[in-house]
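Rather than the whole complex, this shows some of its chains in their spots.
Chains: A, B and C, in written order; residue numbering restarts at 1 for each.
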């Protein structure tokens, strides 16, 4: 089981993501620099970490989504490689088109950092299946642009296909339909604004995020 | 050459920034303001002399990077 | 400007230099300076860089101790936390820039203080901010809060360093001069600490980071000039920060520091290239020659004057080991930052600048730094105030109302609106932060069981009432707050914000506060390892209240022992540690309820403080305490109310049987006190051990329920208290924009 974290200039949750992966897999995650052109073939799961890649200039995640490594990531994800993006990582995935929709400025126009309760809306996925007996989790959120937007048509389809995995309990940013996390059609690419990787330790943020990582790792 | 790219939200996409601006202006006593929208302008300095080429290039830049077509539309002006 | 421009008395005055200071320059140079040289003297001799009014008084501070690796004099202080780990920290002001351009002023303040810390080899792990705004009704206050908070968050969040705590006060004394003090705490390995002293001759000097533009030229002199109504015209000197570049700069510096290429390194802060190069040369006793043509420039036709005085952000200067230059190029090019060799160290003891093949500056370095003016400004001590007898202050009719007023008054009201805009969790090591409303923030040292506790404090009310007593108290309060989370207090940094030192009464406040602070440092063995002075905080002749902000840092050897304000459980017994006299002078109660700001402040008794604090810390380590909070603003009643709010429960406190008036009992601000929530079966052992240690302890009530109650005196629902506490700031900020 080999995992990797992609590091962009001004990623700042890369270490947190790597710690979470190591905790669950028992093995150090590989850190891949954005200038690389290829994700090694033996990598089983890739995380796009949170942060402010390229200063969030132009649009959050926009410049990162056009970087060399992400071009290869798109290819591999389309062929089924499991990928998860948290916060800035979700914004990048939306910018690539691997996930539908866009993340806009929070409705309140302010950065918001809090412990956010989330309802798990589909437990039948590679990313959530270990939450069997759990209805909701609390993950930290910390973002300025987490307001999920997609056309009504897209939202309807996401809901119908069970591709909305997490919803906010008390919408912090104006996201349509309270959407916090979604996956692609194949179910191998997942993105969410909250930070499960900051919820793997009782001393810091709680442990609600552990089952998320265990779910996806087990599924591989 | 210079290209000016205007990028704005598509109609129907909620614009919280625009709305906040209009409200603040009303609060400041500017009652004539009925609504506001915020967009961005990107000014590019370009090498080369060929207008048609420039237009084609900048269109490609918009499609590939500058605009997010899920929520934004764009308009290009080329100046000499 | 060209260097042929004549140096007239007006030009000298525009540079903020007095006639006598100019005379010294003439004597030292034995000729007239050219404009570049004058500019360099002017920034180096500004209050901001030379500490000319405060230096002799700062020299009195206790600055050494068993745990001190580096005291004041470097970019930041360094303390030992064992196992080869050290903590590097400092606090700095960005008051004037934040008043002029709140977003950028505050943002660049955060950026600047971080550079002071990572320049020494430390990875920044926590940020704090101490803010003072004018009264809420003042027309500028709201937009200043909005901009400052957005700026602090905008910078810290992007760089990815958690902003874990701070303090926010409001007072009309800050109407025209807000205070924005930022603190950064970093972690390094003791054998990988970097210093700024250049050494050797012929070693290459490297410039890295952002390009130099015309930003903030004369920023350092602006920060030392009093404000008047024309200040708006000084606007173009404001710098713009780029946290993205800062983040890259941190990573690149860390990467280069892991090699053995660096001899010395120094950030370009106030007075940019000038102060960084002069300080490096001066500390190392060498000369420096720079070729300004090689300085990476953002704009065309920049003059030597502009390059030397620019305060463009996110830049560093380094002296490298000859032959290792390629390492710098590799690392900084990888991170897409500018990197250029711009000069060499020399043995001349002079600062020589070349531009377009001409020498545009050639001055000896010693007078610039070491021999900078050092004034013994006249001062008069503040007049002592009378002690207020609590019995002379009328008892309120309605204690419920008083509680509500205090819990929602601007200084006490929840600052959630502020700290929710700060990423408090990034780096995944935050164990306690603003979120709990507790006394100190706690951040774990990555990969260890150790954690550092951080607290910033000062009570300007007390410092204004009695600078010496207020000085003792602010140091003491950080010590107490660190104790509340079970940390061993180690050392402090400070940011001394005062008015115009040329006025003897202001100078008296500065000298008095330093004296009081220093007494506390000695009594507590709690040295000052870094700090910053911000003077001339006045508008139209009115000075701010004396505000020596203190940032304390302590160590929790095993983070499992962490105790916080939020752990109280239903059924716990409430204990009060410390003596009680019902001190209402200079209290929050007196100001908020009686509209009076008079009276002597509560005195600090160091022996009692140490006994009480050490006992609390011991109980925490024995895991005898579920929750703890010290009594500060608003006294016992507010301490219990805050502890209940944080723990999400209520409390019943008992009516005392002593002759202290009830309102003084509840809201008096006697120092050295802690409220503890403990399991009922711990009560007797705690009390009996305390007796032997001469620590006063009494039972004051019980935790639990939905109300905060004192029988026959008040009963208020926790919901209503919470509502009052939480709502003031968001409601206030909803008011008219700008």
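Keep in mind that, in the parts below, a contact is a pair of C-beta atoms (placed from the backbone, for glycine too) under 8 Å apart; a residue touches a chain by one contact, two chains touch by 3 or more.
Keep in mind it's a predicted model, so treat the numbers as computed, not measured.
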For the full complex in this file, what are the copy numbers of the chain types, given as a label formula? A x1, B x2, C x1
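Basically, only the chains that are shown with their structure count from here on.
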In angstrom, rounded to a whole number, how far apart do the mean CA points of chain A and chain C lie? 36
Per the centroid of Cα atoms for each chain, what is the distance between chain A and chain B, given in Å? 29
Chain centre separation in whole Å, for chain C relative to chain B (CA means): 41
Touching two or more other chains in chain A are residues none
Touching two or more other chains - residues of chain B: none
Please name which positions on chain B make contact with chain A in the complex. 13-14, 16-17, 20, 64-66, 68, 70-71
Going by the contact rule at the top, pick out the chain C residues touching chain A in the complex. 150, 153-154, 157-160, 242-245, 247-248, 335-336, 419-431, 435, 444, 559, 562
Within the complex, which stretch of chain A touches chain B? 58-59, 62-63, 66, 94-95, 100-102, 104-109, 147, 149-150, 174
